[in-house]
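Here the complex is missing a single protein chain, while all its other protein chains stay put.
Chain nomenclature is as follows: A and B, assigned in order of appearance, with residue numbering initiated at 1 for each chain independently.
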Amino acid sequence: MDTLLQTLVSGLTVGSFYALVALGYTMVYGIVRLINFAHGDLVMVAAFIGWFVLDRTPVGDLPPVPQIAIAAAISISATVLISLGLLKFIYRSLINYPLGFMIVALSVAFALQEIIKRVFGAGDRAYPPYTISTESIDLLGITVNRMDLVVIGLAASLMIGMLYFVNRTQTGMAMRALAVDHDAARLMGINVKALIAVAFGIGAALAAVTGVLSGVYYQRIGFEMGFMLGLKAFTAAVVGGIGNVAGAMVGGLLIGVLEAGVQGYLSGTWSDAFIFGTLILVLYLRPRGLLGERVAEST
Amino acid sequence: MSSPSTSREGKRPWKAIIASIVAMFAVSVLVAACGGDDSDNSTGPIKVGILAPMSGSVASDGEDIQNASEMAIESVNADGGIDGRKIELNVADDACEAQQGVQAAEKLVQDNVVAVVGGYCSDATLPAMEVFSRSDNLPFVVSVSSNPDVTESGFENIVRLIGRDDFEAPADVAYLNDVVGSEKVAIVHDNTEFAVSVADNMKKEIEENGGPEIVYFDAVQPGSNDYRAMLDRVEREGADTLFYTGFYPEFGPIARQWSSLGLDYNLVGGTSTINSTVSELAPDAVTDDRFSIVTYPTALLLQGKEAKQYRADYKEKFGNDPGPYGVFQYDAMKTLIAAIEEDPADLSHEALNERLKATELEGVTGSIKFDEKGDRTAFPYLAVRSDGTDFVPEYSVGEDGTWGESGK
Partner (left out) sequence: MSALASAHSMLNSGSLKARMAMTSILGAVSFTVIIALILMGLGSSYWMVIAISVATYATMGLGLNVVLGYAGLLDMGYAAFFAIGAYTSAILTVNLEWNYFLSIPIAIIVTGLAGIVIGYPTLRLRPDYLAIVTIGFGEVVRTAFNNWQYVGASRGLYPLPNPELFGFKFDTPDLQLLLTAVLLGLVIAFVNRLGISHIGRAWRAIRDDDFAAEVVGIPTLRLKIGAYVMGGAIGAVAGAIFASRSVAIDPSNFTLFVSVQILMIVVLGGLGSVRGVLLAATIFVVLPEILREVQEYRTLIFSLLVIVMVKYRPSGLIGERVSPDAAALPSLNAVGSGDTATVAEPPGPPEPVELPGKEPRVARGEALLRIEKVTQQFGGLTALDDVSLTVRSGEVLGLIGPNGAGKTTLVNAITGVRKPTSGEIWLGDEKLTGTKPHRIAKHGVARTFQAIRLFPQLSAIDNVIAGEYQAAHLGVVDALLRPRRERRHQAETVERAMALLDQLGIADSALRTPAELSYADRRRIEIARALASDPELLILDEPAAGMNPSEKRDLVEILRSIADRGIGILLIEHDMPLVTRISDRAAVLDQGRMIALGKPDAVLRDQRVIDAYLGSASKGDDDGSA
């Protein structure tokens, strides 16, 4: 029984990473209804920015907590700026040309990977070791890394924050209106352009949190770490119900637990195939995802 | 509203640009295509082809191969070459991929090299072999490609310096038997060609010649970060040893999580798991008594006098430590040079192939001698563990194929 719990903890941690990225997908998708294939690679870029700050600047000499906080802050700001820059100079004009947008986003993903590879090299880089991520504690008879709790807790609080934002703040409610009907929202005096920027910004910030968190926990980062993560996170968002904040969390955790469960009890060889199989199955049986999507139907 | 005529005018600069691109392209292709080298190879420098991945994900190993090749010819050329002829290297990039491999091979054939040394990814090496064999059995000294098919396909023109994948598996199993004393083993790979084939061959070896019971046999997804579900399962299956046949980027996190979960079983990595990043990610694991890595005698692990010289020379010439596999390329070059020196007047493919197979010499990687297929007759695997700073050999395979304490 305790190994089941152990697998569950591992799945929830991985799932929290998926959920954070899925949350970013859902924010952007909810508004522009386009897949930003480069979203996963923003996580990668953010991880490298964080690594650079910790490894190549005096910030690395500070005690652990402040240095991580500073690195995260710098990484978040830089990633948000990159994302907004991409939006302004590349994506914006393609928002009404979905095919073009997706192809361009895909190219941006590969361009980001290549650029990082040129700048930081093709090999993996390692974050400094932190005791919080190397030492384990005993919890109810299972071995838990303290970072597990941090990751799960952070993901949960960010999701609650996002729920509050979307349902209780004026900007959030405007975003929901926008998700339902662009034209009507525009007529109601909602600044569509600004809201799209807000969605991209929030998505990038969540991606940056994911990237730095992943670096701090697993230490290892590499230029290829983002793309597959992005795909799985998108899968999570769709499974949960795209455009739905709670759905992203549920979908992310579900995919994470599924992955760990398949690895731990079925067949690791086929775990990616399982995830994409689940996606196809969900789309077939419940095309709006488990919690239902919040995107108006296209007619 | 724009009229059709203006919109067409708007396209004109594009047309011009595209037309000129096409034209430039055609001209350069024609120029390049006509520029084949038809010179006879009995005079002038001796041209040796190097086949290596100079681009793509393993480009750094390609560079290492090129550097090692340059080091190998340096002393020969400094002494005035062989019979007055210097050796000239002709590097072709196979990009670790089939189509590029064929192209690179054809390029070397077109450039009329006397022999080719190299081969890193078997994806590229196998198709390239086909090209060389078609070109009158152009001699091909394979340095790093470990796929058994390289020497199993019956080509006359192949000798190989590195150990075959299916040589590794018996050594791995013997290690489990002789040193670890394992009774129940979990074998895990990562779905890539190399790792799966080592894992499969281990299974076969155990079935045929005895060894621990395999209680778990599966893969992890490369690129993931969290392997605890797998590590836990291995424990649940009751294994006393986990043998991982994949690569070092995954082995680092695996070793780290293995140690932080405080699991009871031994952890052994295969030949592709050795890398300094493993120590970096899992400092507690690599010094653990239950941890070890079975490895080729890579450049940094070799203990002989020649190996120390190689490391020192390399560092002096290129400013950094040698990569893990360049040393096999170095020995491959030395093998070819020995075969050439035997009769520099006759560099025909047939004669050179014959002499290559018969070559015997002491290389940096140990005694070199080939069997009738072109593989080395004895292959010196090592088992290493970290002493806190570096990996150091603890055990090695003797001439009889059994493991014993490494003579340091």
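Simple rule for what comes next: a residue touches a chain if its C-beta (ideal position, glycine included) is under 8 Å from a C-beta of that chain, and two chains touch if they have at least 3 such contacts.
No experiment lies behind these values; they were computed from the predicted model shown.
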Exercise for the section: Quick one: say which of A:W51, A:F200 or A:F234 touches the chain that got left out. Expected result: A:F234
Problem - Sole contact to the chain not displayed, among A:V65, A:I103, A:L139 or A:A184 - result: A:I103
Practice task
By the contact definition given up top, give the residues of chain A that touch the hidden chain.
Solution key: 33-35, 37, 90, 93-94, 97-100, 102-104, 106-108, 110-111, 113-115, 118, 231, 234-235, 238, 269-270, 272-273, 275-277, 279-280, 283-284, 287, 298-299
Problem - Where the missing chain touches chain B, by residue - result: 1-2, 4-5, 8, 14, 18, 21-22, 25, 28-30, 32-34, 36, 54-55, 59, 93, 95, 97-99, 102-103, 106-107, 109-110, 123, 126-127, 129-131, 134, 147, 149, 153, 191-197, 200
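Convention: only the chains that are shown with their structure count from here on.
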Completion exercise
Expressed in whole Å, how far the mean CA point of chain A lies from that of chain B is 37
Practice task
Note which residues of chain A are touching chain B in the complex, please.
Solution key: 3, 6-7, 9-11, 13-14, 122-124, 126, 129, 134-136, 143, 145, 214, 217-220, 222, 224-225, 228, 259-261, 263-265, 267-269, 271-272
Fill in the blank from the handout: chain B contacts chain A in the complex at 57, 59-60, 188, 191, 218-221, 223-230, 232-233, 235-236, 249, 252-253, 256, 260-262, 277, 280-281, 283-284
